[in-house]
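Shown here: the complex without one of its protein chains, the others still in place.
Right, subunit A next:
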Amino acid sequence: MPESGTGLDVRGMIAKKRKSASIRTVVEKLVPRILFGIAAISVLTTIGILLTLLTETVIFFERVPFLDFFTGTKLKPLGEEAVFGVLPLLTGTLLSSAIAMVVAIPIGLMTAIFLSEYASEKLRRTLKPLLEILAGIPTIVYGFFAFTFVTPLLRSFIPGLEPTNILSPGIVMGIMIIPMVASLSEDAMSAVPNAMREGALALGATKLEVTLKVVVPAAISGIIASFVLGISRAIGETMIVAIASGSSKNFTFDVTQSMQTMTAYIVEVTGGEAAAGTTLYYSLYAVAMTLFVFTLVMNLVAQYISRKFREEY
């Protein structure tokens, strides 16, 4: 480049800067290492938690036989003759999650279908943020809502319903999960290219046929993912069940009765009585481990299903 009339010497300035290039290379080399270290924090924490869970669980199973724990229908963690059977907690967790999904899946999916396929652009833009606000309500509020509103309401037409029961928190958990299922499913359906809808419409399909036979199948992996996140959320949900379903360790399938979930058990036990080193204390870890395995299996199953049904486009 010939020197310009303005007296600007860009090349000269760059050459001068080059001399300090060594700092640049050092920074370039350091940054990825620092970032790696930061990224490792979360992974290491997870590994740490897992290891603690595992070692404490092993100690628990040295005191309580493995089979007794998983097949025991009696859970009496306190007193002289403590019995540790996890089945009452398992049924509590499974029943409440099942009730939640029975509420959340159809309502969430239908909401998503309405928003993605039928609502006008304007309506969608108002409703979706509202849904997301609903998803941000603290769960303690839902728990309170279940205990003081839904249960009394249900009792007016289910006379046998106990003041604390698994039905009411199950329903309320479902309501809590609806926005999540609806919002994620809607994202998946909106991502289906319009060209596909047009292709089906051009064959004389009605709007409903397009939705059910083209859009939903094309978005199925995202929809299933939303269900699974919903289920995981329900399994891990603590506050609502702790408040509204009581703490009786019943082994029953009667949803009108009070039951305890795995999470609510952990809340109760950590609430005071468990001195470190007691079997009761270690039972916490065993239950937490079971909970963890549960959600893990859930996620693996979901991944498998969504891969199997994926319709690639």
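Heads up, the rule we're going with is that contacts are C-beta pairs under 8 Å (C-beta built on N, C-alpha and C of every residue); 3 or more make two chains touch, one makes a residue touch a chain; residues count from 1.
Just so we're on the same page, contacts and distances are computed from a predicted model.
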Absent chain per UniProt: "Phosphate ABC transporter ATP-binding protein", "Glycine/D-amino acid oxidase-like deaminating enzyme", "Cytochrome bc1 complex cytochrome b subunit" or "Tryptophan synthase alpha chain"? "Phosphate ABC transporter ATP-binding protein"
Touch with the omitted chain, as defined above, among A:127, A:205, A:267 or A:305: A:205
Out of A:103, A:214 or A:288, which touches the unshown chain? A:214
What residues on subunit A make contact with the chain left out of this view? 120, 193, 195-196, 198-206, 209, 213-214, 217-218, 311-313
